[in-house]
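Every protein chain but one is kept in place in this view of the complex.
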Amino acid sequence: MTTSIGIDVGTGCIKTVLFKVDGDNIEWIARRNDKIRQRDPMELARRAYEEVIEEAGLTEADIQYTATTGEGENIEFSTGHFYSMTTHARGAIYLNPESRSVLDMGALNGRAVKMDEHGKVLTYRMTSQCASGSGQFLENISRYLGIAQNEIGELSKQADDPENVSSICAVLAETDVINMVSRGISAPNILRGIHDSMAGRLVKLLRVIKADEGVTFLSGGLALDEGLMDSINASMVKMKIPTKAVNHPDSPYAGAIGAAIWGAYRYDKLAEQGSLAIAS
Amino acid sequence: MSTAEIIARCEELYEDTTFAASRAWKEAVPGRKVVGFMPVYIPEEIIHAAGMLPLGILGGGDNLEVIHGDAFYQSYICRIPRSTIELGLTGRLDFVDGMLFPSICDVIRNLSGMWKLMKPGVYAKYFDVPQNYRDDIGGEYYQNEMQELRHDMEKLSGNTITDEALNNSIAIYNEHRQLVRDVYAMRSAEPWKVPSSEVYLVMRAGQVLPVEEHIVMLKEYLAAVVKEDKPIRDKCRIITCGSFCEQPPLNMIKSIEMAGCYVVDDDYMLVNRWLMEEVPTDGDPIKSLADAFLHHSADSSAKYCDTQEKVGQYLLDSVIKNKAEGVIFAAPSFCDPALLERPLLSAKMSENNVPHISFKYAENSGQMQPIREQAGTFADSIKLWS
Amino acid sequence: MKCYIGIDLGSTTTKAVVMDEFGEVLGRGITNSRSNYDTASRVAKLEAFISTRLTLFHRALEGLSGLEGEKIDRLLLNLERHFRLELFLEQLEDLHQTCAGNAGDLRYPGQKAKICAVLDVAFARLCEKLQGLFAPGVVRKSDFFRDLAGSEYMNIAEQTAKEMGMNFDTLINIYDKSIIEVENRPPNDDMEGKFLRALTNVLAEETDLSVSSDDVMKAIKSVLDMDLEETYVVGTGYGRVRLPFPKEHIRSEILCHGLGAHLMYPKTRTVLDIGGQDTKGIQIDDKGIVVNFQMNDRCAAGCGRYLGYIADEMNLGLHELGPMAMKATKTVRINSTCTVFAGAELRDRLALGEKREDIMAGLHRAIILRAMSIISRSGGITDEFTFTGGVAKNEAAVKQLRELVQENYGDVQININPDSIYTGALGGAEFARRAVEEA
Partner (left out) sequence: MNTATKPEAIKDASMLKQKAMIARNYDALTSAPETGKKIVSTFVPGNLNELINSFGLLNNLPEINAINNGMRKQSGAMIMDAERSGHSEDVCTYVKADIGMMSKGNIAPNGKVMPPPNLLLLSYTGCFTFMKWFELLRKEYNCDTVMLQVPYTGDGVITDNMRNFVVKQLKEEVIPALEKTSGVKFDIDRLRENMARSAKAEDDLVWVLESAKNVRSPIDAYFGGVYYIGPIFTAFRGTQDAIEYYQLLRGEIEKRMQDGLGPVTPEGDMGEEKYRLVVEGPPNWTSFREFWKMFYDEGAVVVASTYTKVGGVYDEGFRHDPTNPLESLADYCLGCYTNRNMPSRVDLIEKYMNEYQADGLLINSIKSCNSFSAGQLMMMNEIEKRTGKPGAFIETDLVDPRYFSAANVKNRLESYFQMVDQKRRSTRTA
């Protein structure tokens, strides 16, 4: 039995989980999800780390592997770091064993990963440097429209005539949206238009990695946006991608979960090789 | 000298966008001349034999503030021509007596004409190479082109280029090329001792130093590396491909290694090892250079591949020879040759079960996080499952 | 009297300039651009007319013997202060009512009474706090209602919500929705009433006037009675195609900026304008006629909005960025000026241990570097050089610009006018004037 912690440092939130892993027997013990809101991520991560240990009724000495992912490369108290596409793939399998691909929608970049049934990464793709159609953009627009994050999905689903967002640039697209408001386009239609354009970019990634088996798991915070999920599914049908996109209430934790599980796996492998020292 | 000292010297040369070392060489003896050239390949021997310094110009890197260069290029054109123009317009290349623009892509090709417009008094030449590899067709054309270049170099330098002098230069460059190959072989054998960033810097030094000086440096580096005692890390062996022209920022080269990769081959500064075998030094030197070009030269996307089977073979050969576990296609954004060829190369890798990923960069890319993430995931996947 | 008006509908702000038939600027007005362009230009125009009245007041008061310059200035400053306060309180009350109305939204079933109770407390506190902004000698952070109200609302709402056991996010959402509605309602028109009420307050405070208050009142009233005729309006700027104007009343912003800069500095040959989404380099001749221009391409990298993203990321106001960057001891090299990634770049650098001030200096330099290439593309800098647009208000950007101009073009006269943000509107007003006076 290996006890491990996974910490996913995102641009918006830090997700921290504690797992006990014994071969195929994987148990999720504790969790935290903290909004960063201009605070120091390193301190927040430390606090979350202590709090999950406390929640599990353990002490620091009980933790055998602390794995970071996301932007957590520099956290000093971690044992090792896994890159986010590795961890999201594993987290997806944990949350939905049918998953064979993951679409992770972060604040700035989108990522698509294809994996096998064990969470082994086969191929992947990230969006390029230009941030058109990113989560950040959606956040800005919803603020502008006076709409709360958790309302977006609902509203978008009410769209009857989605408006096309043509600009490739997120900044110029803001003006596009302002123009739409002034032309009297309804909020649902605007949001759905943005969702569609984001979905287009994301699904293009799926097409590149040739997602063709199982289901496509949506991970990250935006995964809970049902409107975006609808757009993604519609876009997948249009682009003839044979899988279906699904989410999970714990989608935002996928990265942290994967980190914890891989951490435990790596711990066992290193212990086997008798080279535990390298890891720390 | 220790590797640290050698690398410090190389770093200094690398960061200096005023080319002080090459200027110093020129000023040391009155009448010396310098001929600049762009990637990928030109026969440096001809310049050398005329007593001039061939100066490899690889853009401005991430330290040069590009103002006027940007004014001449749209956003969808790669970075190297803009920083090169900037170097030209800000007087940094005023000591250069001639510029050669090899045949690599439309951008460099057009740059040759822009140079003529920009610097009417300075010798500037587009140097074409054959894409036809028959001795009697492409070979003959190329020999004539080289003769023309030889003639131009004689005029520029005021020195006659005899066959003996040219053969002598070939011999010196043969030695240089051998040492370069040795460094690469050493890195491939013991990558933990020879970080890619070091190899890169040492090779970059060769672009601005006289070949004789660089030969000494390479020998010193090889000797110093043997004495290095660095631990072996848990990393995977990869090859980077696609960076034959515009160079990535040094930070990117470091980031790839930091993300868990050992780079065992790359295509930076191919001019150092374009000719892959010893060039004979006893015959007609122009013919020898032409033969070497046609039949024993490195491949890159800038060359036409005359048969379907040969497409990407050079990369596959390198994967096998260097026991690479994967290939990272890293091309400059908007680089036509690299990006057009990439689907062909990646298909070849897939057919042969070589894992590969691809991303784009610019010589002044500042954000390494996406690069680390992609290279890191690639390394993770090789490490966890192979 | 005849008034010629230029309206510059920018991507971030909308500016209006009122000019008389002799080409004299009477008033300037600014507001933030919003989804309703008509409203934006109406509000900007209204603001410009307010400022016109103030100018005319000045002229009228000058006619009163015994009232010299300094006193007039003080009087008018106080008058404007009181006037603005009236206007502000009116809008704040509107916001309060709108919020209360929105609290009845379906999303908060059965909560209306509770929300309204919280709002009442919050707005009472807000009102008290914000009045202070209009006390004598206070520098306000922004000219816009949205910014003034918003900055404090967040704090007060959070505190009040906590005290009264209310969800903070709900208050934020209601606010976000209401502020847009309020912004899109131009303030009611009774300017005279407001001016007179303000004047009464001022005169009550004044103890040291050398003329009778009746004379002052009479002078002011005479101005208020004056009819300001909108003789000809010219629209320009990013949103000009959406202005409700006939085509011949619309000029390209390039021409307007060129002409505006020429009017301010007749020797100008090169103009740089950095606005919210575009950067323009313009070359003009000795008559203010554009001979060449370049704009940024399809990418908004390095424009004013970039600073907006940075300010959001740092939780600062736009006007605070410049001063912070001025404290830098070195300039961190920043290469990417993609607006959306600005925040990521900032975090990257902070993670590498760079100081905020130094990064800020680097970010400003990056913007100006990009602008320098656009100028270079338009033909470089010829003496004199004028810098206009919103970013010209930013001292750090100006500092980098001065350095880079010096490095690349040597000694050049650089003009930066405090009213430079109005350059486009000024050019527009002049076009309007010429259309009638020189027809």
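Letters A, B and C name the chains as they come in the text, with residue numbers starting at 1 for each one.
Everything that follows uses one rule, which is that a residue touches a chain if its C-beta (ideal position, glycine included) is under 8 Å from a C-beta of that chain, and two chains touch if they have at least 3 such contacts.
It should be emphasised that the depicted structure is a prediction, and the values quoted were computed from it without experimental measurement.
One chain is not displayed; in the complete assembly it touches the shown chains A, B, C. In the complete assembly, the contact with the undisplayed chain comes from B:K116, out of B:R32, B:K116 or B:K254. From the options B:T3, B:S83, B:S103 or B:S169, the residue with contact to the chain not on display is B:S103.
Set against the missing chain, the residues B:R79, B:K125 or B:K193 yield one that touches it, B:K125. Where subunit C meets the omitted chain, the residues involved are 241, 251-255, 285, 287, 289-295, 297-298, 377, 379. As for the chain not pictured, it touches subunit B at residues 71-74, 76-77, 81, 101, 103-107, 109-114, 116-118, 125-128, 130-132, 134, 136-138, 140-141, 144-145, 148, 301-302, 304-306, 308, 311, 333-337, 339-344, 346-347, 360.
Touch with the hidden chain on the side of subunit A covers residues 128, 166, 168, 204, 207-208, 239.
The rule is short, and it goes like this: only the chains that are shown with their structure count from here on.
Taken together, the touching pairs cover every possible pairing of the chains. Compared on C-beta pairs in contact, B-C and A-C come out with A-C as the pair having more. Averaging Cα coordinates per chain places subunit A and subunit C 39 Å apart.
Rounded to a whole number, the gap between the C-alpha centres of subunit B and subunit C is 52 angstrom.
With touch defined as above, residues shared between interfaces to two or more other chains in subunit C number as follows: 298-299, 336, 341, 344.
Along subunit B, residues 365, 367, 369 each make contact with two or more other chains. The part of subunit A that touches subunit C in the complex is made up of residues 11, 38, 71, 74, 108, 129-132, 134, 136-137, 143-148, 151, 168-172, 174-175, 178-179, 181-182. Note for the complex: subunit A touches subunit B at residues 71, 73, 81-86, 109, 113, 120-124, 126, 128-129, 262, 265-266, 278.
The touching residues of subunit C, counted against subunit B in their complex, run 297-299, 333-336, 341, 344-345, 348, 369-370, 372-374, 376-377, 404, 408.
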